[in-house]
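A protein chain is absent from this complex, but the other protein chains hold their places.
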Amino acid sequence: MDKLVGLLKGIFKDTDGESLGKNRLRVTAPRGSVLAVLDYLKASGFYQLKSISCVDWMDENEFELVYHVASMESPLHLMVKTRIARDNATFPTAIPIFKNAGIFEREIHELFGVEFEGNPDLAPLFLENWKEIPPFRKDFNMREYVKETYDSIPSFEEYQWQKEN
Amino acid sequence: MTNNKTTTLKEAKGSILTPFKAIKYLFQKPHTLRYPFEAKEPSLRYRGFHLNDWEKCTGCGNCADICPNQAITMVKIEEIEAKPGRRNERPEIDYGRCCFCGLCVDICPPGSLRLSRDYIHIDHATNSFKYIARDEKTEAQSFVPADTYSVLNASLAHRKADYEGFVSDLNHCLFETERVHMPEVEAGERKLSFMEQVIGYNREEARKEAERCLECKLCEEACPAHMKISDYIDAIYEDKPDESMRKILEDNPLPSICGRICTRHCEKVCSVGIRGEALAIRWLKRYAADAVRDYKKAVEQAMPEPTGKKVAVIGAGPAGLSLAYFLRLRGHNITVYDALPAGGGTMLIGPPLYRLPREAIERDVSYIESLGVEFRFNTKVGEDVMFEDLLNEYDAVFIGIGTSKSRSTGIKNSDKCVLALDFLRQNKLGKGTKVSRRIIVIGGGNVAMDVARVALRQQNIQYPGEETEIKTVSLEDWDIMPASDDEIQEAKEEGVQFNPAWGPEEVVLDDEGNIKGLLCKKVKSVFDENGRFAPTFYEDQKMLLEGDMVIEAIGQAPDFSFIPEGLFKELKFTPRRKVDVDENGMTSIPKVFAGGDIVNTNLDAITAIADAKRAAQGIDNFLRKED
Amino acid sequence: MDRNNLIKWLKEPKKMGNKYSLWAVYFSTACGVIEVPPVLTSRWDAERFGIIPVATPRQANLFLITGYVTTKTLKAIIRTYEQMAEPKYTIGFGSCPINGGMYWDSYNTIKHLDKYIPVDGWIAGCMPRPEAIFIGVTKLWGMIDKGLATGYIRYRENYDYYRGNQEKLFGSMEWPPLYTLKEGTNDG
Partner (left out) sequence: MAERELELIFGPQHLGMVGNLSISLNVEGDTILSARVNPGYLHRGFEKLMEYRNWIQNFPLVCRINMIESEPVEMVYAMAVESLAGIEVPERAHYIRTMIQEMSRLSCHLTAAWAYTSILGFDTPAQWAMGDRDYLLDLFEELTGARVYHIYNMPGGVRRDLPEGFEDKLLAFLDAVAGRLPDYNSTFFENRLFFERASGIGKISAQDAVALGGTGQVLRGCGIKHDIRKLEPYAAYGDMDFEIPTREGGDAFSRVLVIRDEMVQSVSILKQCIEKMPSGKVYEKTPNPFKWKIPKGETYVRVESARGEFGLYLVSNGGNRPYRAHFKTPSFVHGLVILEKLLQGANIADVGNIMLSLYVIAPEIDR
C-alpha cells in the first residue's frame, strides 16, 4: 500500500495518499489530475470502477467526488477523491477511462446537479418532473418539501366537507 | 459438484426423462397449510402489535423519541393521575407509520412497552390504524382468551390475551443500566480522619455517566426546584462544563453544596433507575461545580438595572442564600443576617466535613457575595439587631432560619446528654469536642448517622489504636429506619453498632453523677393505626446499653424567639406545625416571607431552594406592585 | 364449496362470482410484493381463495398495492387501475400507503394513497404476512357481501376529486380523463 502511495506521489506531485484501515487507501488529488491518476491506476491493475460517490460539503461550498476503484486480485480498495466548486459544478467525465462511469455520473448529475463534461447521457435517472434543486444537496430541505407537496393535497374527508359547505 | 471447464451440453447430463422423477411427490402429503382453518402460530419473538402496561409505563416518551418514523405520539390520558416520575401520557402508535422494528421496546426504560404476536388488523378506515397501546391488564375486553379468539375477527380490538412476542431484554436494551462507579475512600481509611469520602468523577467518568441520560426529563418534574437536569447533563456530555454551570445556576445557586448533599428527588424517579441504576445526577452536578473553578468567569452573569428596593434575609442557609441570589438577579439590594460566622446555615453545621467540606460551601457563598449581596455574619436577629427594625427599614423580609434547635428526649437525666446540633457545630466550626471511648447515639435518622460517624472519627483521632465503640439506639426497626440506606451501610462499614427498635427510658448515672449507660425498652410499634407517631413499648423487656457519653439526635425544631410576641401571634401555622405561606411565599404577616425547613416538610436543601425561588418571584411581584 | 353458499350462489350469482374469483393484477408495486409469491405458491396456495395473478389489468379485478408508492409508480398505478374493468377492488398493504410509514419524510413517495385512488381495505404490517393477506381477502369478501367495497363507484362519482389531486401532484397528465369531469366543481 505504501509502495503504491510512493509511486503515485512520484508521478503526481500534488496527490496525497493515506491509509484508512485495512485494505483501504484514500488518494486525494486536485481537480486537474484526478483523471490522470485514475488512468494510471487502471493501467496498474485497478480495472474496476465500483462506484462514484458525491459528498456535499455545503459549509465549504464544495462537492467532493469519490471514485471507488479496485483490482480483481488484491483486496485493496482505493478511494480517489477530489474537491470541486459547488456553484455551477462541472467536472470532466471518466467514461474514456472506465466504461461504466457514465451511469454513476448520471446519478450524481440528477441528485447533486454536477455537470459532467463529455458525458453524452445525463438524462434524469430516478425522478420525473423534478422542479426543485437536486434533492441530495444539503440545502434541500426534505421535510419542508414533503409538507408542501404532499400534505397540501386534500384528503377525501376534507373534500367532502368542502363540497357540503 | 463443480465443473469449471466450459458450458457444454454435458452439463445437462440428465436424460429427457429425469424430470419425471418429480412424480414421486404426487404420492406425498401436500404441505399446503389449510389457513385460516388451520392456525399457524407466529414465533415466540414475533414483532407484532404493541402492548403497553399502563401501570408500569411512566409516560417518559423515549419510545416517541427513538421512533424513526415518528409513529408514536404521547397523548394525555385524563384518567391517569400525574405525579412526579409518572406522567399521565401514554404512547399512541400509528400503524400507518410503524415499521415494527421494536426500537421502542428496546429503549423502554420500565419495560412496559412490548410487542405481541398479534399482527392482523384490516380496515377500510385509515383512522382505525391509530392505537393507544394497552394490554390485558387495563383493557380486558380487547384481549380475549385463546379459546374464544377467532382469527377471522382479529383486529386491534380483538386480540389474543397473554400473547407476548418481542420483549425488552436488559442485556440488549439501548440504554446502559450500570452507573459509572464513583470512587470512594475505603471505610478503613476514611474513618480515621475527616477527609472527604467521595472522590468525585474525573472528566472521562463524568462524560460516560452523562451519556447514559435518556433526556426524558422525568427528573426535572420531580426536582422541587425544577432544575434543567437533562440540559446540564447534556452539556457535561458535550464537555462544556461552563454551559452546564449556566444551566444549573438558572435554578440553583448552590451547585457545590447540592452536588454533595442533595437528597436527590430526581434520582428516585430516573427512568434508567427503574430497572437499572439511576443516573448519578448529584455527582454530575458536583462534577460540573468542581470542574468550573470560577463560576463568575464561566457564567458571565448579566446584572439588571438596580431597582433600589431593599430586602432583608434572616438566615444564610440554603433558603436564605438562594433567595438573596434570585432577588439580586432581579436588581434588588439584599442584606443577609446570620448568627454564624459564615454563610451556609444548616449546611455549615450539619453535614460533617467528610460529606461537605468547608471549601465547597465557601465557593457557593462567595459567588453569591460576588454578585453584590451583603452579608452580616455573627449578627443574631433578636439580639444584635431587632426584627421590628428590619421590618421598618426594609421593603420586605424573608425568614429562612431553618431548624436550629435540637430536640431532647426529655427522659430522666437527659440534661447530661449532648445535643446533636451542638455536637456537630463544635466539630465543624470549632476545634472539636472531647469524646469518650464508649458513645451512645439516640436516633435513627441521617443526623444520628452523621453524629455517630463524626463521633467515631473523633474517637479514632483522640484514641488512636485503642478500643472504642459507638452504638446507636432507634425506635424504628431496620425496615422503617429514616436514615438513607447508603448512610446506614457506610456507618456499618465504619464499625457503628445498631440497636434498632429500642426506646430510651433513662440515662443511668453512677454514684459520682457520671453517665454509666442508657436504659432501653423494646419497641412494640412506632406508629398507630392512623400512621401517626405514637410509640408503644414492651415494658417488661429492658436492656442497659453501657456507655459514658450520650448524644441525642432525635430531631430539630425552629427557634422563633426573635419575633416579638405580639407579631408572633399573627404568624399562622399549618396543622403540621409549619409556617403557613401563600402561593407567593408570603406569611400571614404582611411583607414577611418565609421558606426552607420552617415551611416545607421535606426538610432538605433543594426544597428550600425551591421555596426561595417561589418566594423570590413573590417578593419581586410584591415590590414591583408597590410602585 | 360450502353448502350454505349454494343458496347465495343461486340468489346473487354476480356477487358470488366477484367474491370467489379475485384475479389480481400482476404488478409488483413495492416491497410488499415479496410476500405475494409465497401466497401464490404451494405452501399457502391462494388459489384456494380463487386468487390468481393475471397478465393484464383488463382481466383483473383485484389490485394489490404492495407497500410504499413513489410518484413515478403512482402514475403507473393510476393507469393500471383505470384500465381495470369494474367491479374492481384495491387493497393497500402495510403502513406506507396509509400514512407514509417508513418513508413519511421521503421526497419521492406519496403518503396517503387514498388521496389518488380509492382503496377498499388496508392491511396493517410491515410487511403483512401471508396470513394477514388471507384474512384481508376474507374481509374483502365480507365487504363485497354487504356491498361496502364500493371504491370503484367512489372513484367514478368523485372523479373530479381524484383527477384533481392527481393533476396537482403531476402537473399535467399524459392521458385523457377516464370519466367526464364536472366542470367547476373541483379545481384543486
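Note that the chains are named A, B and C in the order they appear, and that numbering of residues resets to 1 at the start of each chain.
Just so it is clear, contacts are C-beta pairs under 8 Å (C-beta built on N, C-alpha and C of every residue); 3 or more make two chains touch, one makes a residue touch a chain.
Nothing here was measured: the structure is a model prediction, and the numbers come from that model.
Asks: Give the labels of the shown chains that the missing chain contacts, considering the complete complex.
Replies: A, B, C
Asks: Going by the contact rule already stated, which one of C:Asn61, C:Thr90, C:Asn108 or C:Asn165 would touch the omitted chain in the full complex?
Replies: If we include the chain that is not displayed, C:Asn108 is the one touching it.
Asks: Among B:Cys213, B:Ile368 or B:Val441, exactly one should touch the missing chain; which is it?
Replies: Missing-chain contact among the listed residues: B:Cys213.
Asks: Which of B:Ile93, B:Ile107, B:Ile401 or B:Val454 touches the chain that is not shown?
Replies: Hidden-chain contact among the options goes to B:Ile107.
Asks: Consider the whole complex, including the chain that is not shown, and state which of A:Leu4, A:Ala36, A:Ile84 or A:Leu127 touches that chain.
Replies: A:Leu127
Asks: So which of C:Ala76, C:Ile153 or C:Leu181 would be touching the chain we can't see?
Replies: Of all options in C:Ala76, C:Ile153 or C:Leu181, contact with the hidden chain holds for C:Ala76.
Asks: Going by the contact rule already stated, which one of B:Lys21, B:Lys431 or B:Arg532 would touch the omitted chain in the full complex?
Replies: Reading the full complex, the residue touching the unseen chain is B:Lys21.
Asks: Even though one chain is hidden, which residues of chain A still touch it in the full complex?
Replies: Within chain A, the residues that touch the unshown chain are 20-24, 26, 47-51, 53-56, 66, 68, 72, 75, 77, 79, 98-100, 102-103, 124-128, 135-136, 140, 142-143.
Asks: Write the list of chain B residues that the hidden chain touches.
Replies: Residues touching the hidden chain, for chain B, are 1-2, 4-7, 9, 11-16, 18-19, 21-22, 25, 31, 42-47, 65-68, 99-103, 106-107, 115, 165-166, 169, 171-172, 174-176, 211-215, 234, 237.
Asks: For the chain that got dropped from the picture, name the residues of chain C it touches.
Replies: Interface with the chain not displayed, on the chain C side: 25-31, 33-35, 37-38, 40-44, 55-57, 68, 70, 72-73, 76, 80, 102-103, 105-109, 126-127, 129.
The criterion applied here is as follows: only the chains that are shown with their structure count from here on.
Asks: CA centre of chain A versus CA centre of chain B: separation in Å?
Replies: 52
Asks: In whole angstrom, what separates the CA-based centres of chain B and chain C?
Replies: 56
Asks: Could you pull out the residues of chain A that touch at least 2 other chains?
Replies: Not one residue in chain A touches at least two other chains.
Asks: Residues of chain C that contact two or more other chains, please.
Replies: 104, 112, 114
Asks: Which residues of chain B touch chain C once you look at their complex with the stated criterion?
Replies: So the residues of chain B touching chain C come out as 30-33, 35-36, 40, 42, 49, 68-71, 94-100, 119-124, 126, 129, 151-152, 154.
Asks: Using the touch rule from the top, collect the residues of chain C that touch chain A in their complex.
Replies: 71-72, 75, 104-108, 110-112, 114-115, 158, 161, 165, 168-171, 185-186
Asks: What does chain C use to touch chain B in their complex?
Replies: 42-45, 48, 95, 98-102, 104, 112, 114, 119-126, 128-132, 134-136, 138-139, 143, 148
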